[in-house]
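After the structure tokens below, expect a handful of questions from me.
For this view, one protein chain was removed and the others were kept in their places.
Labels for the chains are A and B, by order of writing; each one numbers its residues from 1.
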Amino acid sequence: MTRRFLPLLTTTGVFVAGYLLCMAEFHNFATARVACNLLTDNAYLGITAVGMTFVILSGGIDLSVGSVIAFTTVFLAIAIGPLRIPPLMAFLIALAIGAAFGAAMGAVIHALGIPPFIVTLAGMFLARGASFLLSTESVPITHPLYAMLNDLSLPISGGRLGLIAIVMLLVFLAGGILAHRTRFGANVFALGGNPASARLMGVPVGRTLILIYMLSGGLAALSGIVFSLYTSAGYSLAATGTELDAIAAVVIGGVLLTGGYGYVFGSFVGILIQGLIQTFITFDGTLSSWWTKIAVGALLFSFIGVQRLFQVFWSGSGDVDTA
Amino acid sequence: MTNSPMARPSSRQSVSSPAAEGASMRMSPEAAPLRAAPGFLKRGSGPVPGRRFLPQIGGLGLVLLADWLVSPQFFALRLQDGRLFGSVIDVLNRGAPVTLLSLGMTLVIATGGIDLSVGAVIAISGAVAASLVNGGLPVPLTIIAALSAGILCGAWNGLLISVLRIQPIVATLTLMVAGRGIAQLITEGVIVTFVNPSLSEIADGSWFYLPAPVMLVLGMLAVTLVLVRATALGLMIEAVGVNRRASELAGIGARSIIFLVYVWSGLCAAVAGLVLTADIKGADANNAGLWLELDAILAVVIGGTSLLGGRFSVVMAVLGAWIIQAMNTGILLSGFPPEFNLIVKSVVVLVILVVQSPVLGGLNPRSLFCGRGR
Partner (left out) sequence: MTDWEGGGSALLEIRGLSKKFPGVLALDGVDFTLRAGEIHALLGENGAGKSTLIKILTGVYRRDGGTIRLDGNDICPTDVADAQRLRIGTVYQEVNLLPNLSVAENLFLGRQPLRWGLVDHRGMRRRAAAILADYGLSGVDPATPLGHCPVAVQQVIAIARAVDLSAKVLVLDEPTASLDRREVEMLFRVMRDLRARGIGIIFITHFLDQVYAICDRITVLRNGRLVGERRTDQLSRLDLVTMMLGRAMAAGAPMRRREAVARRGVVAFEGVGKSRYLHPFDLEIGAGEVVGMAGLLGSGRTETARLMFGLERADSGRIFVDGRPVRLRSPKDAVRLAFGYCPEDRKTDGIVGDLSLRANIILALQARRGWMRPLSSREQEAIAQTFITRLDIRTPDADRPIQYLSGGNQQKALLARWLATSPRFLILDEPTRGIDVGAHGEIIALIEQLCAEGLAMLVISSELDEVVSYSDRVLVMRDRRSVRTLEGTDITADAIMAAIAAGA
């Protein structure tokens, strides 16, 4: 049993150790304000990461999420601004578009039997191109509801947990339940374990695949809504590379990239670790931002390396071939 | 797995009619010389080897036709200052970086791998070149250093994948993420520009009437072809890509082969990095080669190499890269906003998906794009 939790424990251990290290370095790190900001600043990434967790657990990958986020922000900016659609209505439409887009990709993956990598690559081009068509400029959103929503927050001993952070936490909670306590979740793990067996065991492969990518697309749209709240603007170049950050968070969180093993909670810790690195670099002030990339890359590598070593260790030989 | 039920009937068909087989077996000795056509096109795909690549050739033809329709002077060429000019040359010239990447990427994908890090390697080799040439290093040494950086990156990937057996997509992802950080480390976070005519020559020079990048592409293509088709390396790469365990059991050193293809991919990326750096006379660690890995993968897939590994064609991948660039250029010429590119690209990917689909491919055993269908 501990074997299954080991990656998760490692990740959590790394985060706790990292946080303690930061606290030793900067005394105000221990405040609730820093903790709340850590959550708020990474809210959009976290929401995407939940969707990505499902996709990766099923053995797939979704490269389109960054573009979907960008599309959503531009769509909202235009819908709320020039088109005068009520924001909540616009949110619903955006969610529907994201979910439908994801579902369509899932359907293509299933129907044509093509690797998700290339299908979502097409989705990435398509969504980014569509947002360019809507507008190539950054469009500000000035609706009063945005200011109001941004002001909503939960005061926690000196810090303020913003609405978007709360949304992220709820999404993680719901994601955890969906993955680990529902039949759909079990089906996702089954697909990641071995799609052929899953099909023979009566898992509705097509439906599950479509739902997984629909979930990822829908959450990417939600993430786009959160992002537009966070920046109060829509920009077609926004969130470039978010898919990579999300994948990195999921892998650092202990989810096996081949699928079938991992926990939604792990991705949450993965997000926190990435946020921690960023916060540390901001606090330090002398380090340049590119260190974030190097640190995340190094962490990614060490996690993958450790996973690999465990695999080899447990199977007793180096022959664990995933191919 | 979608393919296997489909494949079965045809296998049964082959064993269930001994009479017909006897006939074809008697025929095969005479038929053999026909199939023994030399060169890279012959890889025992089917009765008419050339037909395997009709979609690519047709696709390029269609795109060029479209280009010609939006811009009637598309095929016009003129000679000026000992160099050819014209839209077609432009396509080849601008497509050079992706084409270079696709050379290495084809081999990587043929082994069943993928190299996501090539964009980052472009940034690294560009950063190395720009920084060193600014530091006063002679150009040949600078070039060697930049290429070595690429080889080093490739060797790192190769080590992780062949020796530690980390999944390619994962291993190269780490370099993709960290690589741009490393490039920024080299350029110290700024865009390094340089003034050095001999280094710029790589991008704006011309050799034998053609822009230098085009010649570089042709040169690297020739070297790659010799490497894989004049030796048994191509066969071994394909064997490893289809079934690594079986290949190792047959005595093929799969480790060294996998290592080698990533090194080659790193080298190709470094050459592409040099071209891009020479072109803008500077190194931009953030944006140099951004998303080019995806274009390169796309080029390879358009070239009919299955993402699952196995049989490959370097020449068709180059054709694929040209198709992509011809589309880009066409969109520019037609006056559409360049953002339109992405939409068109995604449509192209969709079309390829449909054509290359194992599901549809299974209906036609001679399907030209037929992947391994697993």
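The rule we apply is simple: a contact is a pair of C-beta atoms (placed from the backbone, for glycine too) under 8 Å apart; a residue touches a chain by one contact, two chains touch by 3 or more.
Predicted model, so just to flag it, every value in this text is computed and none were measured.
The chain not displayed here makes contact, within the full complex, with A, B.
When you scan A:Gly18, A:Gly241 or A:Gly260 for touch with the missing chain, the hit is A:Gly260. Among B:Leu233, B:Leu290 or B:Leu333, only B:Leu233 touches the chain that is left out of the view.
Across the entire complex, the residue among A:Phe15, A:Phe172, A:Phe189 or A:Trp291 in touch with the chain not shown is A:Phe189. Summarising the interface, chain A meets the missing chain with residues 1, 4, 177, 181-183, 185-187, 189-190, 192-194, 196-204, 260-261. Not every partner is drawn; the one left out touches chain B at residues 5, 7-16, 18, 20-21, 24-25, 28-29, 31-32, 35-38, 42, 44-47, 230-233, 235-236, 238-239, 242-243, 245-253, 257, 310-311, 365, 372.
Here, only the chains that are shown with their structure count from here on.
Those residues of chain B that touch chain A in the complex are listed here as 1-3, 112, 114, 160, 164-167, 169-171, 173-182, 184-185, 188-189, 244-245, 285, 294, 297-298, 301, 307-308, 337, 339-347, 349-350, 353-354, 356-360, 373.
The part of chain A that touches chain B in the complex is made up of residues 61, 108, 111-115, 117-119, 121-126, 128-130, 132-133, 136, 195-196, 199, 236, 244, 247-248, 251, 257-258, 288-298, 300-301, 304-305, 308, 318, 320-323.
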